[in-house]
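The complex appears here without one of its protein chains, the remainder shown in place.
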Amino acid sequence: MMKKTLFAGIAALGMLSATASAALAEWKPSGPIKLIIAFKAGGGADTQGRLIAEHIEKTRGWKVIPENVTGKGGVNALSALKDQPADGTAIGILVTESLGYNMAAAKKSGLKPSDFTPLATTAGFQMGLVAKTDKGWKSIDDVVAAAKTGQKIRFGAMSPRLADLAYLLGKAKGIEFNTVMVRGGKGVMNGLNAGDIDIGFGAGIQNKAVAAGDMINLASGMSTRLKISPDAPTLRELGVGFDADGYFVTVAPAGLPDEARAALTGAIEEAVTKEGSKAAGMMKKAFGGATVIKGAELDKLIQEGFDSAGVLMKASQ
Amino acid sequence: MTIGTHSNTKTNAILGVVVVVLALIIGFIWIPADIDTGIFEKARRRLEIGDAFAPTLATTLLGLGGALLIAEGLTSKSNLKVDARSLVFALGLLSVFAIFIALLLWTGPILVALFGAEGAEYRLLRDTAPWKYLGFITGGTFIVAALISFMEQRFTIKALVIGTVASLAMIILYDLPFDDLLLPPNGDF
Partner (left out) sequence: MSVLDYVWLGILAVFQGPELFSFFGMSVSITIAMVLAGFLLGIIVGSTPGLAGPMALAISLPILISIFGYSQEALLPVMGFLIGVMKGATVGGAVPAILFNTPGTPDAYMTTLDGYPMAQKGEAGKALRIAHFSSASGDTFSDIVLIVCAPFLAILVESYLDLPEKTALLILSMAFIAAVVGGSPAKGLISASLGLLIAYIGTGEDFTPRLTMGYQGVASGFPIAAVILGVLILGEVFKSIEDLWQENKKDQSLTKPVQHKASRLSFETIKGLFPYIARSAFIGTAIGALPGIGSTLAATLGYASGKFRHQKVQDQNATSFGNGAPEAIAATEAANSSVSGANLIPVLSLGIPGNASAVFLILAADSIGSFNPGPSVFRFTVDSVNPELVVAFGLFTMMMLANLMNWTIGGVFMRSMGIMALVPKQKLLPVILLLTLTAIYVQETKMAAVWFTIGFGFLGYFMRRLAISPLPLVIAFILGGRLEETARGAFSATGSDPWFLFSSYTSIAMLVAAVGVVFILSIKGKPSA
């Protein structure tokens, strides 16, 4: 992250030409914007946040300072963000699961969706249920058959919500998985490769291995089928009443003025969708393109995610 | 490694007792009070290892280590060098750090309040020169000069100069080339 002010001149030119967004550009943060990233520095999610920050700095001229606050599935980042001033000088990037299941499960944090102003989603996950090809399984039914012969199936999950879904999948199929909690998508991949786990959820990290034929998506964790494995059925089709739909999402503390919300949302949307921007390029490569949900539609999505979390937790008890 | 020559048979045994007491406090008060799940947990109808398991195990090992140390201390001589002077030294050093951090945190906001524009806030100026450097230069100069003076047991202008130069050098090292890095205390605002 070499000095960007070296390119200050170029950036200034960019600002002059950005007259198209002149209406939005009327709002201006009163100081540098703190961008709280809920992921470990270095990963794809972190890079995404930093590229968005870079784009905003370049096109809007607002100073954005990224900061990583990790842990507890984004709940720590939300706690940190909640105490920040709601004037557009503090925003966060995390996943919708943080505002839904994780927030609902972290009762002691006292957080609720109304503590935040959602801005926009940036990308959706391609959540798949993966196994290594050399296991010989072609579908979930093969896994179920193996389990019924007495083989213990180890299921790697990277969050409690996914562990709940694993449990429900087992219940729907009349088998029991030995669910192993692992650290992130990387943990799932390492576990599969080392033979420590048999199947696990991957949020897109498996795509390369699936394309190469080393791994196979046995099911889609989402409400829709996977782009890369259209033949794999969804969890709902397999009899589980829930899905693992999720997005990366940007939020601000509650009480953000409307013009600030509009300006920030616009800036983020532009960063992830505009042809030629580094962030947009990265979204395409890592997540198959940006998915922007904003405004009232996003408010509804977040609230529903929070409300349905309780139902899922109850169902898997 | 310099280890002193005080041959005090009991020092290790005393240390062992302190460690055992500490382990008991952690194990019986802190862990039960400050961990929400137990040593084992029921989750999704299965028994899982809870959040208290690993800390309890670590505490047990700590207590065991303390007990072993008591046994060792009673049978063999120790060569420890910890006395009242170490405590005085530690307290002195701690107060130097306290002043250092206070200077880092408050120099900027106080100067902004005194000399900044009407209604200016340090939070909004935390990325604007020269405001963003004020705390670091005063704090940095102070701690380097204070520690040099402490070790030499005299105060010299040279120590002050070294402190200032070192602080400036670190600004050149961290702040000038990197846009995203924040020097102390600017991430706290």
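Chains here go by letter, A and B, matching the order in which they are written, and residues are numbered from 1 within each.
Keep this in mind: a contact is a pair of C-beta atoms (placed from the backbone, for glycine too) under 8 Å apart; a residue touches a chain by one contact, two chains touch by 3 or more.
Everything quoted here is computed from the prediction, not taken from an experiment.
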Handout entry: Contact set of the excluded chain (shown chains only)
Key = A, B
Completion exercise
Of the candidates B:L93, B:A113 or B:A129, the residue in contact with the absent chain is B:L93
Practice task
Tell me where the left-out chain touches chain A, residue by residue.
Solution key: 1-2, 40-43, 46-47, 67, 69-73, 75-76, 79-80, 102, 105-109, 152, 154, 160, 178-183, 186, 190-191, 193-197, 208-209, 212-214
Fill in the blank from the handout: Omitted-chain footprint on chain B covers residues 1-3, 15-16, 19, 26, 30-31, 34-37, 46-55, 57-59, 61-62, 64-66, 68-69, 71-72, 78-82, 85-86, 89-90, 93-94, 97, 101, 104-105, 136, 140, 143-148, 150-153, 159, 162-163, 166-167, 170, 173-174, 177-178, 181-188
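By our rule, only the chains that are shown with their structure count from here on.
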Completion exercise
Distance in whole angstrom between the CA centres of chain A and chain B is 35
Problem - chain A residues touching chain B - in the complex, by the definition given at the top - result: 1-5, 30-32, 50, 63, 65-67, 89, 108, 163-164, 167, 179, 316-317
Exercise for the section: Would you tell me which residues of chain B are touching chain A in their complex? Expected result: 36, 43-46, 121, 123-127, 176-180, 182, 187
